[in-house]
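Notes follow the structure.
Complex shown without one protein chain; remaining protein chains in place.
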Amino acid sequence: MSKRASLGQVHKYSLPVHPIEVPNIVPHNPISWVQFLIAYWKGVTVVQTTTADFVNGQFLVSNDEDIKTLWKNGFFGKGIFSRSEATWYDRTQKRLGLGEFKNLTIEEITAIRRDERKKFKKERAKLEAKQAELKKAGIVDPFIEERLELKNLRDKDIDVKVERTIDFRDDDQQLLVDGKLQNLETLELFAAEAFFLKFALNAINIRHNDQPISTVELFNKLSSSKVDDLFIMNYVVYHHYRSLGWCVRSGIKFGTEYLLYKRGPPFHHAEHAVIILPNYKDEQQNEQVAKDFVWLSSISRVIGGVRKNLIIVFVDIPTQEEFDSCETLEEKFKLYKINELLYRRWVANKNRD
Amino acid sequence: MSIPLVDQVQQNLLFQQLWTQVTPIKLSNITILQGFPKEKLISDDETNLNKEFVLPIKLKDEITPNMLDQVFKELQGVKRLVLGIVNDDGTVVYYIVHDGVYKPKKN
C-alpha cells in the first residue's frame, strides 16, 4: 500500500510541463494570502526539458537523468532492453552480482510468474493424467480429487521471494569498464512521442548530427507532407488522446497502433487499444484502402482475449489543397478530425444482458 | 560495415533476451543472426539447446512467402526461423516461423 502512495507521488505530473504550484490559502491567515499572491505573481510553469538524438530514424535519449524525467512525467519512451521502464542497468547489476539488492523489477517478476505458471500446469497435467487412469479402473481417489480442486484455485498474486542467481557470461565481459557496469540502455521515443514533446509542449531538444533541429525541420523529416501521410494520422491521434489526459503508449504487442492508459503502466493495465484508419472525403479512395472483415475479426479477437476495448479511430483527411494552403503546422493539424468507434464482440446467447 | 537494424536485434538478443554467441551471417540477399537462446525455444524439444537463426526486420518492411522460402533454402536443413520484428519505439517482438505445417505444442 505504501508503494502505491509513493508511486502517486513520483508520478504526480502527467506531463513534463508542471502547472504553477500555489500554496493553499487559509482564509483567516493573512500570511498565507501573501504567500499565495507572491507565488501567483511569480507564476512560471516549470518545464522539464530533456534532449534526444535523432539517428537512423530513431529518437534516442542517453542521459540517465533525462530518461528518468521522461518516465516520471508521463511515461514517455521505452528502454531498449526493457519491457517498458528502463530497468536494464539495475537488472544487469543484479544478474552480474554487482550492486545491492533492491526490489524485483517488472521483468523479473514476469519471468518468475511465467515459471510458476509452467510448473503449475505440469503438476496439474500429472494429476489429471493420474485421475484419468484411475477413472478407467473405476476408482475415484478422494485425495487426488481434493488436490486438483485446490490446484484449480489459482493463486494470482504469487509471492515472489526469490534468491538471485548470478549469471556472468563471456558476452558480458564487454559491458564492464574498470570493473564498473556501463549503462548500455538508452530510452527510445517513437516519432509521435518525440514530436509531441517538441511541437505541443516544447519540452525537448532534438539533435540531428549533433545540431539542434527545429520543429518544422523535424516535421519535414518525419512526414512526406501528403495529406494521408501515416505519421500525420498517427500524430494527430496521439496528440488528441494526450491532450485529453490519457497516457498513450505503443500497441504493437497486441497488433494495434496505441494503448491508452488512464494513469500509466505501473498503475493499471491499459483499458483501450486503438487502431487508426483514414477516412477520405472521396468514397472511392476509401474503398481502395478498406480492410476486410477477416482482419477486423482477428484483431478484435486478440484484444478481447486480453480484456481490453478496441477503439477504431477514423481520421478525417482533408484535401491536399486545403493542406498545402495552410502555413503553420497548427493550422495543418487542425484540418484533421477524429471519429471514434468502440468495437466489441457480441455473442447472442452470452450478451443478453 | 554493420547494419543498424541487425546490430539492434543482436544487442537486444544478447542483453535483454540473454542469448549467447550471437553473430551475424551474411546470406545472398540479407543478413541474419545466429545464436543460442537462454532456454529451449520450444519446451517440448527432445534435444537440448539448439542453435537458432533470427531474421531482423522492421515492422514496416515487406515480407513475402517467396522471401521466407529463400531464407529456408539458403539455410539448408533448418526447420525453423525466428523473426525479430523491430518497432519504431524500440520494441523487438519475436515470432517463430516453421517450415511447413507445424503441430502446435501445449503451452
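Odds and ends about this structure:
Read from first to last, the chains carry the letters A and B; within each, the first residue is number 1.
As a convention for this text, a residue touches a chain if its C-beta (ideal position, glycine included) is under 8 Å from a C-beta of that chain, and two chains touch if they have at least 3 such contacts.
Keep this in mind: contacts and distances are computed from a predicted model.
Chosen from "Exoribonuclease phosphorolytic domain-containing protein", "Vps72/YL1 C-terminal domain-containing protein", "Probable cytosolic iron-sulfur protein assembly protein 1" or "tRNA-splicing endonuclease subunit Sen34", the protein name that UniProt gives for the omitted chain reads "tRNA-splicing endonuclease subunit Sen34". The chain omitted from view is touched by exactly one of A:Lys135, A:Lys281 or A:Arg301, namely A:Arg301. Not every partner is drawn; the one left out touches chain B at residues 12, 16-17, 41, 57-66, 68-69, 82-85, 92-104, 106-107. Residues 252-255, 293-295, 297-299, 301-302, 305, 348-349 of chain A touch the missing chain (whole complex, contact as defined above).
Following the convention adopted for this analysis, only the chains that are shown with their structure count from here on.
The mean-CA centres of chain A and chain B are about 25 angstrom from one another, to the nearest whole unit.
Residues of chain A touching chain B in their complex: 56-58, 77-82, 88, 92, 118, 125, 167, 169-171, 175, 184-185, 188-191, 193, 249-250, 252-253. On the side of chain B, the complex with chain A involves touching residues 4, 8, 11-12, 14-16, 18, 20-22, 43, 59, 87-91, 93, 106.
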